[in-house]
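One protein chain is absent from this view; the other protein chains keep their places.
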Amino acid sequence: MASIKDLTNDELMYGSFMCAGCGGTLAIRLALKVLGKKTVLVTPPCCLMGVTTFYPQMAFDVPCVNAVMPGTAAIISGLTAGLRRKGQGDALVVGVAGDGGTVDIGLQALSGAMERGEKFIFLCYDNEAYMNTGNQRSGATPIGAHSSTTPDGEKRMKKDMLQIANAHNIPYAATACISYPNDYLDKVAKAMAAPGPAYLQVFSPCPVGWGHNTDETIEIGRLAVQTGAWVLAEYDHGEFRVTHTPFKRKPVTEYLERQGRFSHMTPEETAAIQTEIDRLWDKYDKL
Amino acid sequence: MGDRKFLSGNHAVAFAVKLIQPEVIAAYPITPQSSIVERISQFIAHRELDSEFIRVESEHSALSACFGAACAGCRVFTATSSQGLAYMSEMLPYVSGNRSPMVMVVVNRAMAAPWTIWGDQQDSISQRDTGWIQLYVENAQEAFDTCVQAYRLSEDPEVLTPVMVCLDGFVLSHTEELVELLSASEVHSFLPAYQALYAIDFDNPTTFCIGATPEVFAEYKHYQQQGMKAAERKIPQIAQEFAERFGRFHGDLLQPYDCQDADFILVTMGSFTGTARMVAQQLRAQGMKAGVLKIRSFRPFPLTAVAELLPQAKAFGVLDRDFSFGMEGALYTEIKAALYPVANRPPAVNFIAGLGGRDIRPEEFATMFAQIEKSYREPGSVPTINFMGVR
Partner (left out) sequence: MTEMLPPVPHFKSPNRSITTGSWRTFRPVLDMEKCNMCLLCWLFCPDGTIKRVGDGLTVDYDFCKGCGVCAKECRRKAITMVEEV
């Protein structure tokens, strides 16, 4: 992204009923500034669909096809082929799903669509649980996090969707964060240019579900990256690169202690998370 | 006029699809449907059919992909059976509720458990409430002809309802008969190029499949029923026009055989109609006034036509290749419902047969007619529900 000033004033998503301070809203709002008007969105039941396309309030300036939860990427496959048939092959087909609709119930269709190699973008706004239905854990819920179905904390590591996406030999897959818009929007542009499926997973803090103030959304995202808990990376035609290395990684407690969902954790549990982060970044430092 | 070929029901469907030229096809293999899409794949590979074929990774994705392509404004096609239909069942009311025209061929196969690959009609009948038109065909010729008619019906602006064309697994899908194809120009004259009424338009964006609050949801469902009522009118019109143009008529909503003076009528749906007719003919020669009523359109159900026709008989029976556990055969229940407004309702018997691919022999049909007659001569002597041949 050249500069903020060069971004369009157009708000292709506006007037939604997303919660105040929602990270996901920002993720999609910003992406649309780069994607542009010749985009058709496909979205399954998730926070986004529930608040942008319920009669009578329609928040998008672009066509949107609502999907069933397992079927987002399959509907994308049909749309891509269909639009090509109708001479609209230059239109962007962009799936926008929450983490649940991507890594859990949406995974089979997404895997199939990536394997078939059509040109589309799948944008996962990751708020690390099924937030639309009230904060139930998903495969993307990080270890230690409270959710309504893991009241004593999630016991398993977050599913590594970036690796899964890249394993399908797609031209582009990346992780991003709304708090790093330059990095994020550069990646959106790369996804648009990719000659095949492109997968983007954008870290989207959720004040309601994560237990922080509505004005802290950007700060929480920043802390996730600064502590190394969330990695900004990409696979470009299979080549891995960390796109942002924190200069001096902050202790992960600075990230965890700001969120209500981690408030029950013991020092042993946070130490275990720190160990895992250190191990991961040791590996990255050697690359 | 097109070629005459010796074709299985599945290949007849494939040839119909080749002539109809849907723009996007998405399908997943399942016995006994697979030979439809295998044949279509060959047509595409040999450049005899210029369609996009999406080799999806599941049936749910097959119907989802068809839905996506339909939103782009394309004519689409898919086919499935049994477990596949059940797997995509979430998308059935989605497609019909969105008023997306499309045609899906269902090669009827029994539902697990227990596991089976053989035919009965439990799969499509289980989905009768999903808002799809359901047409049941009797032979490969009718399968070919009905596919062409189905697109005409589905795409009609007053109908805008997806259509399931159902043919019996193995009995129809895999046995061969002489089929008269139409020529490409004949098909195109009957079925003009598809102009979607509602498609993605970047200049006039819309949201497809909006969320509907309680204030408006019922209105959409009412619209759907209006589409079905329009289909009830259009199915006979389209069948009639097809007959006038191409000389073949397989019935409209239903097709009576020798019913006008029949004392005892057997109601059938699907391929066993043929055997039933043959037996009815033999019984006529022996002095029984037997008739067969084929139901062709299960949805929309021919309530009025059935109420006009059946009460003329002294008694009737309904053959169900399905069962609604805890109730009766589904066709039986619906036939009786059609007769509810009629003052003098004849005795009615339900025969459950042909489940899981078990053959129904002509002798068994003769037994059915005998039971129907007995239900008239000795009221109350014949059980309502008869599982034929259960040991």
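Every chain is named by a letter (A and B) in the order it is written, and numbering of its residues begins at 1.
Definition applied: a contact is a pair of C-beta atoms (placed from the backbone, for glycine too) under 8 Å apart; a residue touches a chain by one contact, two chains touch by 3 or more.
In this text, all values refer to a predicted model and were calculated from it rather than measured experimentally.
Shown chains touched by the hidden one, complex as a whole: A, B.
Screening B:Phe208, B:Phe242 or B:Phe369 for touch with the missing chain picks out B:Phe208. Contact with the omitted chain, checked across A:Cys22, A:Cys46, A:Ala74 or A:Ile277, is made by A:Cys22.
Of the options A:Pro56, A:Gly87, A:Pro151 or A:Pro267, the residue whose C-beta touches the omitted chain is A:Pro56. Residues of chain B in contact with the chain left out of this view: 97-99, 160, 197-198, 204-210, 212, 215-216, 219-220, 222-223, 226-227. Residues 4-5, 7, 9, 11, 13-23, 25-26, 29-30, 53, 55-64, 181, 207, 213-219 are the ones on chain A that touch the missing chain.
Just so we're on the same page, only the chains that are shown with their structure count from here on.
In the complex of the two chains, the chain B residues touching chain A come out as 23-24, 26, 52, 54-58, 60-62, 64-74, 76, 90-91, 94, 199-202, 205-213, 215-216. Per the touch definition, chain A reaches chain B in the complex via residues 37-38, 40, 42, 49-50, 52-55, 58, 60-68, 70-71, 73-86, 88, 91, 108-109, 111-112, 115-116.
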